[in-house]
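Note that one protein chain is taken out, while the other chains of the complex remain in position.
Order as written gives the chain letters A and B; numbering starts at 1 within each chain.
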Amino acid sequence: MADSNAAATGAYGTTGSYLNTPAGGGLKSWLTTVDHKKIGLMYGAAMFTFFLVGMSLGFLIRLELLQPGTQFISARTYNSVFTLHGVIMIFLFIVPGIPAILGNFILPLQLGADDVAMPRLNLMSWYVYMTGAVMALASLVTGGGVADTGWTFYAPYSLNTNTNVTLAVLAAFVLGFSSIMTGMNFITTIHRLRAPGMGFFRMPLFCWGLYATSWIQVIATPVVGITLLLVVMERTLGIGFFDPARGGDPILYQHLFWIYSHPVVYVMVLPAMGVISEILPAFSRRTIFGYKAIAISSMAIAVVGYLVWGHHMFTAGMSDTARWVFSLLTFFVAIPTGVKVFNWIATLYKGSIEIRVPLLYAVGWIFLFSIGGLTGLANGALATDIHLHDTAYIVGHFHYTMFGGAAIGMFAGLHYWWPKIWGRMYNEKVATVAWGVIMVGFNMTYFPMLILGLMGMPRRYQDYLPQFANMNMLSSIGSWILVTGLLTMLINLLRGARSGPPAGPNPWGATTLEWQTTSPPPLLNFATPPTVTTGPYDFTEILRQNNVEEGK
Amino acid sequence: MSTESAPAIDQAHGPLVHHADPESGKTGMWLFLFTELLLFGGLFLIYGVYRSMDEPAFHHAAQELNRFMGVTNTIVLLTSSLTMVMAVSALQRNQVKRSLGFLTGTLLLSATFLVIKFFEWSAKYHHGIFPGKEHLHELPWGEGLFFNLYFMMTGLHGVHVIIGMIVMTVVLFKIRSGALAADNHGMLEYTGLYWHLVDLIWIFLLPLFYLTT
Partner (left out) sequence: MSNANTTAAEKNHVLPDGLFIRVWIGLLILTGITVAGSVYFPGKIGILVAMIVTPVKATLILMFFMHLRYEKKGFTIMFLVAVGILATFIGLTFFDYLFR
């Protein structure tokens, strides 16, 4: 029994793997846990299950678009397929994303704390997430079928269509609460539970990324919450705000929707940027270049990100003044991102590079996200966007940023922290091959979309003109390669967790606090609560040790 | 080692018995209040937009509302904020009976608010001005939007009043049982913060709907 363990070790939860604490606890011990590590893993299990569903839907989309004409999905069904693909990938996977899995697991460890500030709220956030997820998936099998509005649920179509918009939108509303709870928890944790000696500017950059993200979650999510609630009100009670037939303005819906949905892309990407900031110092064996600049840029991205939402609406019917104002503001948000990219590259420059799988993902990330960011500039410029809006170019752009940015960042983080989480290492050769396949497949899937958009192919269409056929076929074949790489990566990780060779406390030789405890960590994370005396990426001690060992 | 940032952990009682750090709870509560601010904020945004598009319609529609009831409800809520904050102070000073008295007063005032609201809405209903009713659809667009906003915003506010009353009742029982006391009054304090926000939102609703003529 757990208590006799406590008597034996003298300090409950400071030794022994968290996976076995309490010993012999089955499913129930997981479902009633308040341990941030287990909660992170429960999020992971759920989210990757839904990711596979969303990925399959994406696969089906590309299969339909393999050739012109109808392959096997009607136009009406196609609308539902891409709607559900978007809803699952965005609300069930990439928005909870890194914070829910890696943030939950790693944040307290990096801060030197024993858990988040509100552990029970943390568990509740998982249950709220599962409720929303079940509701979203229920829309597959109930009533009028999956919503066919696109994940953006634009009025007035979303107010009138007979498909399950109400259920899908309520699901998103519920999921928003989960996001808010996580944000509240992380802000409080970062404010209150940092180890002695860890001022804000000694915090790891992953924590800074989570901090900026959490503020966006708290401030922006309620706006989409009320907007989606109003859609439900209008569909069920006839309280009209967005229906032009009742004097409403559909563009107002778009304003309210994008006031959240633009900042949320920074919720998706800021934690990924945090992961990159962790990996690069570790595999360059030197401190990050421009720590303060990166930390402040994270907050700057969050702030400026609130100001640019109108760039999703350049062709919707806003005033000319609004359009150029938003276009100008959009260019500003690229600046702190650029600062980060330059600092990362400067970190690598003349560093002692060790090429391991996490570094491959990090470098691949910089490549993919840079393409995403640069194509974003073409969209942000008012004149070019008139041509590009609602074309396949946009689809390419946001997959480069959301998939190439947020998701690849998550994969990078998983490969970096996997040995810490399980105490076991994955097969690095297989992981490297999987990475290569993903990189090839990814670019082969999404780069053609950039070309197709420039050529004029609209998005969200089940069919296309013959001149778009070659690029579409290339993209669809790319998607098969991409899926192969993704599945290989996931299976390799799972096998490593189960039966990989044991990993020590610090297999990468990194400097942040999570590597100063065992792999896996004990229940309360540290045998003795740590005290911090240096910045987070101080390699002097590690390099000194290496020199001693080499007899220099 | 400073204990300012590390929570006290009770080693003897097993995993993660966090003694709630008061500043953590307060931080969490304020963050929650920010979400409420932004939730209602979206509705204020809609109000602002539609009013700017048809100011005369808003003025005309507002005449249908009962200013006396609106002002009375304002006084009721402001007083309930007073009784709430006095309940918190009383508990902090370990004056349990006084705290329970003021908390009960807050509950009674909240109920009064809801009763007045009920009469307001019933009157509208009987005039055919209610979501789903024909007359609302027959009104000019600007006036229809005014009333939709009225019902949505006072309705959402009313839901928050009801939730507040439920939480207050739970807190009432906890104080009576001793679970909440002078040295452990966080939950009452946070309930107070929530309640003041409910009041704050109302004092903005008052001029927007009842004093717009």
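The rule is short, and it goes like this: a contact is a pair of C-beta atoms (placed from the backbone, for glycine too) under 8 Å apart; a residue touches a chain by one contact, two chains touch by 3 or more.
Since we're looking at a predicted model, the values are computed, not measured.
For the chain that does not appear, the touching partners among the shown chains are A, B. Only one of B:34, B:113 or B:151 touches the chain withheld from this view, namely B:34. Touch with the chain omitted from the figure is made, among B:66, B:89 or B:104, by B:89. For the options A:52, A:325 or A:543, the residue in contact with the chain missing from this view is A:325. For the chain missing from the display, the contacting residue among A:85, A:194, A:255 or A:356 is A:255, taking the whole complex into account. Here the missing chain is touched by one residue of A:53, A:130, A:293 or A:307, and it is A:307.
Along subunit A, the points of touch with the absent chain fall at residues 191, 219, 223, 251, 255, 259, 306-307, 309-310, 318-322, 325-326.
By the touch definition given at the top, subunit B reaches the unshown chain through residues 3-4, 7-8, 19-23, 26-27, 30-31, 34, 37-38, 41, 44-45, 48-49, 52-53, 67, 71, 74-75, 78-79, 81-82, 84-86, 89, 92-93, 183-184, 192-193, 196-197, 199-200, 203-204, 206-207, 211-213.
As a working rule, only the chains that are shown with their structure count from here on.
Between subunit A and subunit B the centroid-to-centroid distance comes to 34 Å (mean Cα coordinates, whole Å).
Residue ranges on subunit A touching subunit B, taken from their complex, read 2-3, 6, 11-13, 21-22, 34-35, 113-115, 117-119, 121, 180, 183-185, 187-188, 191-196, 198, 218-223, 225-227, 230, 233, 237-241, 246-249, 252, 255-256, 259, 523-524, 529, 531. The part of subunit B that touches subunit A in the complex is made up of residues 1-2, 5-7, 9, 11-12, 14-16, 18, 21, 23-24, 27-28, 31-32, 34-43, 45-46, 49-50, 53, 131-132, 137, 140-142, 144-145, 148-149, 151-152.
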